[in-house]
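All protein chains but one are shown in place.
To keep things simple, chains are lettered A and B as they appear, and every chain counts its residues starting from 1.
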C-alpha cells in the first residue's frame, strides 16, 4: 500500500514521514549517510580514489602529462577537472554530450579547487616557460543517488593526495626529457575543502539528501569548508530560507568536516601501509 | 505593511482587511489567495483597484494574451483539418474553431475559409489545461457581428493595455476618427485589430493614427485626435 501511495502522492508521502521526524530510509533529518573512501583504486592512474556516500559512487582518476605552460602564466601547471555522468549512473542521463548538471558540477568543482587554494599550480612547474605538469582529473559517477558535488569533491581531494609524480630531468638545449619513474614524489596539498549538501523541503532542512529527496525538494544548499574556514556557500536558487537556518547548516558542516578529513587521512595511510 | 486601494503594488505585496459580500471577495488579474485568512497576494505590478462592494484587481501591464471565456477576439486561420480550423489568437497555443460553428453552417454547406483568412470570434471555452475553443455564433446560433472578416481589410497588432483603452466608452479616438473616415473596425481582446475602409489610403491612415495613439497617455489621445482633424 505504501508503494502505491508513494507513487501517487510523492510529496504527501514524504511530508508524512518528515512530520514524524524520520525519513523513508530510516534516517533522522540531520543524519548523514555512511561514507566510504578507498584510494589507489585505479592502478594505471597516477592518483585515484573511489568514494561512496550512501549509494552515490564517484570514482576519480588523475593522469599526469607533460605540457608546455601558457605564455601568460609561464610558471603554472594545469589541473583540468571533468565530471562525467554516464547513462549508467541514473536513468536521468542520456548518452551524448555532457548534460547541464555535469557541466555545472564540473565548473563548480573546478572553481572550488582554484578558490580554496588547496593546490598551487606553481608546484606543477618543472621548468619555467618550457615544461609543466598537466593533471587530468576525470570524475565518473557510477551510481547517482544525490549529493553529487560532495562525492566529487571528496573523491577529487583524496585522489589529489595520492598523486605521485616522477621526477623529470629536462635538457633545454636539446629538448630532451628524462622521466625517472623510480623517484616519485607527492604533490603538496595545502588544505582540504570538503562539502555537505542540504535540501529544503517545505520549511525543513534535510541533510545529505538522496536523489529522490533532491527531486522532491524545492532547493539545494551546498556548503564547502576547509580547516574551519568557509570556502563556498552555494545556494543556486530554490525556495527562500532564513539566515538562521543557513547559519545552522554552516555550523553543522564545520563539525562534519573534521570527520571527513580524518576519513581521507585514514584511507591514505591505509594505502601506504 | 499591507497595501491599500489606489497604491502602486508589486508582486509579493499583501492586501489585508478585504471587503467582502457574504464572505465572498472577487479577484481580478494579478491577485491570488494568501496563506493567511482574509488576505490577498499581489502577483503583478500595477495599481490596486477596487469596485464596490467586493471586487479587487491590479491594473498593470499585460503583454501576452491569455484566453478568457467570453472574450471577442480577432484570429488568423493557420491550419485546416477536416471540420476543424486552428486559429492563431496570439496566446500560447492555437485555438480551435469548428467549421460548423458558423451561422447556418451544415455538414454539406460550410463557410469557405482558407488558411490566412481572418475571423472575428468569441471564446466559448478557455481553460488553462485545455485547448481554447472559438465560435462564430451566439447562444441562439446567430452570427451577429461574428464571422469571417473581409480580406480587403488590414490586421494589426496593438498593445493589450491599449485595447482596453480603445474599448473604453469614454475614449474619443474612434469617434473622432469616424467623423473623418468611413471605416469598419473589429477590435479583439487579444490585441489584434482589423480595419477596413473604402480605399487603401484611408486604411493606412487609420492604422497610423492607432499606432500614434498607442504611445500616448489617455489625456494626450484627445490631443492626437485634434491633430488628425
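In this section, a contact is a pair of C-beta atoms (placed from the backbone, for glycine too) under 8 Å apart; a residue touches a chain by one contact, two chains touch by 3 or more.
Rule of thumb we're sticking to: contacts and distances are computed from a predicted model.
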* Structure fact -> Among "Molecular chaperone MKKS isoform X1", "Vacuolar protein-sorting-associated protein 36", "Methyltransferase type 11 domain-containing protein" or "Exoribonuclease phosphorolytic domain-containing protein", the omitted chain is listed in UniProt as "Exoribonuclease phosphorolytic domain-containing protein"
* Asked: Just one of A:23, A:161 or A:226 touches the chain that is missing; which is it?
  -> A:226
* Going by the touch rule given at the top, which residues of chain B touch the chain that is not shown? -> 8, 10-12, 30, 32, 41, 43-47, 59-64, 66, 92-93, 128-129, 159, 161, 165, 217
* Tell me, which residues in chain A touch the chain that this view leaves out? -> 100, 103-104, 106-108, 111, 115-117, 218-219, 221, 226, 228-243, 246-247, 250-251, 254
